[in-house]
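The other protein chains are all here in position, but one chain of the complex has been omitted.
Here the chain labels run A, B and C in written order, and each chain numbers its own residues starting at 1.
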Amino acid sequence: MSLNTFGHLFRFTSWGESHGPALGATVDGCPPGLPLTEADIQPWLDKRRPGLNKNTTQRQEADAVRILSGTYEGVTTGTPIQLMIDNTDQRSKDYGDIVRTFRPGHADITYHQKYGVRDPRGGGRSSARETAARVAAGGVARAVLATLAPQVRIKGYMVQMGAKQIDRSRFDWDAIDGNDFWCPDPAVAAEWEDYLDHLRRKDHNSVGAMIEVVARGVPPGLGAPIYGKLDSDLASAMMSINAVKGVEIGAGMAAAALTGRDNADEISMGPDGPEFGSNHAGGILGGISTGQDIVVRFAVKPTSSILSPRASITVDGQPTEVVTKGRHDPCVGIRAVPVGEAMLALVLADHLLLDRGQTGGVRGRIGGG
Amino acid sequence: MSLNTFGHLFRFTSWGESHGPALGATVDGCPPGLPLTEADIQPWLDKRRPGLNKNTTQRQEADAVRILSGTYEGVTTGTPIQLMIDNTDQRSKDYGDIVRTFRPGHADITYHQKYGVRDPRGGGRSSARETAARVAAGGVARAVLATLAPQVRIKGYMVQMGAKQIDRSRFDWDAIDGNDFWCPDPAVAAEWEDYLDHLRRKDHNSVGAMIEVVARGVPPGLGAPIYGKLDSDLASAMMSINAVKGVEIGAGMAAAALTGRDNADEISMGPDGPEFGSNHAGGILGGISTGQDIVVRFAVKPTSSILSPRASITVDGQPTEVVTKGRHDPCVGIRAVPVGEAMLALVLADHLLLDRGQTGGVRGRIGGG
Amino acid sequence: MSLNTFGHLFRFTSWGESHGPALGATVDGCPPGLPLTEADIQPWLDKRRPGLNKNTTQRQEADAVRILSGTYEGVTTGTPIQLMIDNTDQRSKDYGDIVRTFRPGHADITYHQKYGVRDPRGGGRSSARETAARVAAGGVARAVLATLAPQVRIKGYMVQMGAKQIDRSRFDWDAIDGNDFWCPDPAVAAEWEDYLDHLRRKDHNSVGAMIEVVARGVPPGLGAPIYGKLDSDLASAMMSINAVKGVEIGAGMAAAALTGRDNADEISMGPDGPEFGSNHAGGILGGISTGQDIVVRFAVKPTSSILSPRASITVDGQPTEVVTKGRHDPCVGIRAVPVGEAMLALVLADHLLLDRGQTGGVRGRIGGG
Partner (left out) sequence: MSLNTFGHLFRFTSWGESHGPALGATVDGCPPGLPLTEADIQPWLDKRRPGLNKNTTQRQEADAVRILSGTYEGVTTGTPIQLMIDNTDQRSKDYGDIVRTFRPGHADITYHQKYGVRDPRGGGRSSARETAARVAAGGVARAVLATLAPQVRIKGYMVQMGAKQIDRSRFDWDAIDGNDFWCPDPAVAAEWEDYLDHLRRKDHNSVGAMIEVVARGVPPGLGAPIYGKLDSDLASAMMSINAVKGVEIGAGMAAAALTGRDNADEISMGPDGPEFGSNHAGGILGGISTGQDIVVRFAVKPTSSILSPRASITVDGQPTEVVTKGRHDPCVGIRAVPVGEAMLALVLADHLLLDRGQTGGVRGRIGGG
């Protein structure tokens, strides 16, 4: 977890800029013997791909991933897996005028101040395009889970856009894949559609969103206290996604308002082991998974690139106004859904291996038999 | 940031259990030549110390830190600094009955399931007592900042207890150290006092809290994109604190409800460099510090150890009721304030060195001169 | 330094198999603002390239490196640098018969036992072809040194082939690049030529070698005691090269035979700082550079792939005889010279940044002024 590498034992190093020839991820520490081809990874990239509908950027990228190493005859060999995605729709001419201007809300100014030099084309390394590398790496993580913990199910969805939240009483798993927003509440999805249309076409504005990602079937015992806690790594993972400003587990920020009596997830004995009367913990106690659903939410700020003018300065320190033309998502939160899923898969795969390494899957028994 | 080590270049490994003979932290990577004695560290531990007032646990611990290595004649030598704190008030007899019972909301059950064995005395390794080691290590981090970035100021305070938030219009820096809650709003502090008194004495309950930690004077350019982003490391740092369920930067979770126009922190040129019209970013863009205040908030859940009975099970899978007697904080959020400060100091000191290592403090110029 | 990543702060992750589509290295932590194009890296790869003369494998690989990320307009940006080399002369049909046989001295059997699956084409990941990725990464390390420590000079050469050593009294720096063996003693180089010709054509055999790599002009103070000592990292670096069986610094293994009086490198004061009467230490004391020449030697075992039959077994446990046809180096030590240089450059660049990060280049003064 240093600079451009994420993970302990199962880890990946991401590389590439928005408008360079390619970008990718080197996945290291993958178990050998797992079935893995491009076909296992491409569907997740397709889900994140820009240009899929009118609510996301109209940049057209095939985002076709190639596995350059680490597999033989469709099976992982335990050696590094290089995942490469060519950049095909670069149009760098669009970005010529921003070389000397700092866009408010963007990393332009901080990259300049830290490095003294930056690749201005499409945001360079700070572009959300980097998340394609994560999603590709997440595809490998899913292959690990499919073999080592096949009961695990991961699902992400949007629970809030702007001020408008979903109605939890209408929550429908099957609706999630049925709209452009990965929204489990079809009624609110229709409202979002209208709202976003207005923002983009009339208001020249953008809006934030809240994403929830859930993992079911996670075995108890994952997480490495104290500084490799499962929730600590999830917080790091989600906060590293572009535009994310907050991360919460289970009851999350709302836990501040609870009393101990309300917050306690009471325990009983079920047929297959311990059961919990509620899940304020979000599936994690003391940094270790309980076996309950892992529930993570994160807030995505509104796209900073908007057609409305904002005050800023140039490299020379002169005042200017910035209007960001080009092909931008009015709500980047939409495409953050598959990215959040990928990060959750990556953290879980890593901790499965880490736990197996340290404990060998030791599990203290509960109950008789 | 693996198991019990936190940090990249300036890092510490924490060790020890609640009721063992001692606990501590090994700080590695500290620059040489810094003035450092126990007197530089003890005040921060005193601030976190239990038993200071009736709102925190009545366990009495001197929490006297000793520096066992890494300094010579009061100056750091660049070698590992061992910080040790003896456990003096252990009373392990208090905890004898919880060996075979899982307290709801505690890590008892997950440690059991992960490790098959656990030290039940006072929560063992999962005890909030571990945070003393962080606060001690944070004292070293502050010594680093005092020399390398002496303009940095770090301050934590409580902004919410239960449902009751501070009134930002009454925010008073000077009030923070003047009440038992590190509360910048004296009026609400008085209300909290009554509320907590009621919870502890009448209601046998506990309550959550929200903490805000701010760093002023942080130079621009700190943070290592993509997976060592400053906000990503802060999220990991805060989420690793016991009982924390959510972390946010700047506008945080509220960013989901904002539009791009509102969220943009407009930039202008001031006498000393860029200035920003607002700070929704919380001082971080693209994972790198902007020079604005770094603003981090985190939610602390209510203490799970309460006198009210909660349903649970035993190791044998039998149903039971748990009433946690003993000396517990009704609002652990209070003592989380100095812990949050320490983690912020640790992340900043680490990134100062990491940035110096990679860039040598390269700073792209803005403006003429 | 875990699995396929080498280095602390300046580090690279190598990926790729001998007969996959490509291999490469992802260099992370590079300082921004350094001039870097393919032309800075290609010459070092050309030096390692197979097929250059009759003494190395006749496999033909252009080994043309491409920089896919991390630079903009010929300057490093501080983001990950992806170096990719296409595999063009793969001829995987040559290797069909070795899928089920373990070649003595090769990693065939251990990869099989560890991973249960392996890419048999050309040795897969265990092929010496992986060293091309190191040499490419070493080119970036040289660019770092060229800017941060321009006085550093790195040079490798062969000092022994089989039983025949160079005569140190004939040592000639200028001769090193003038023969096929990077040999500083032209007289012995001529003998080696005849000997190798005989081995390859008549004896169907191969032979080991000893390589020495020297760095001049290294500033004092590099190295991170105790487990990131400069010599410890150099030992790890050189031992990780294929076929290397031993590494020594300065007097090396011969130090076992010395007395303390003979071994002491006496110190005097020169015009530019301390000077040493000898260099048994190889430029490193206590894991930290002294400013003297860094001197590392490593032994390369003879190529295991030979035309002479050797007894072995198949995957089924049946006895067999192995005769390795194909295009193999009779003395892999020759091509190990640029690889050793690259690893030395990588270790030095990493420690320059690591030292700058921790100490800021603190240097205790010696002498007046």
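Assume a residue touches a chain if its C-beta (ideal position, glycine included) is under 8 Å from a C-beta of that chain, and two chains touch if they have at least 3 such contacts.
Not measured: the values here are computed from a predicted model.
**Student:** In the full complex, which of C:P104, C:P186 or C:G217 touches the chain missing from this view?
**Tutor:** That would be C:P104, which touches the missing chain.
**Student:** Among C:T71, C:N87, C:S126 or C:N179, single out the residue that touches the unshown chain.
**Tutor:** Residue touching the chain left out of view: C:S126.
**Student:** Residues on chain C that touch the omitted chain in the whole complex?
**Tutor:** Within chain C, the residues that touch the unshown chain are 1-6, 8, 14, 102, 104-107, 109-118, 125-126, 130, 160-163, 199, 203, 205-210, 220-229, 231-240, 242, 245-269, 274, 277, 280-282, 284-291, 297, 299-306, 308, 310-313, 315-319, 333, 355, 358-359, 362-368.
**Student:** Please output the residues of chain B touching the missing chain, sorted low to high.
**Tutor:** Counting over the whole complex, chain B touches the hidden chain at residues 3-5, 13-17, 20-24, 26, 28-29, 32-33, 66, 68-70, 72, 75-82, 114-119, 124-125.
**Student:** Contact with the hidden chain only, please: which chain A residues?
**Tutor:** 9-10, 29-33, 78-79, 148, 225, 353-354, 356-360, 362
Please note the rule applied: only the chains that are shown with their structure count from here on.
**Student:** Taking the mean of each chain's Cα atoms, which chain ends up nearest the overall Cα mean?
**Tutor:** A
**Student:** How far is the middle of chain A from the middle of chain C, if each middle is the mean of its Cα atoms, in Å?
**Tutor:** Between these chains, centre-to-centre, one finds 39 Å.
**Student:** Could you grab the centroid distance between chain B and chain C? Build each centroid from C-alpha atoms only and quote it in angstrom.
**Tutor:** Chain centres of chain B and chain C, defined by C-alpha means, are spaced 45 Å apart.
**Student:** Please set out, as single numbers or ranges, the residues of chain B touching at least two other chains.
**Tutor:** Where chain B meets two or more other chains at a single residue, that happens at 225, 358-359, 362.
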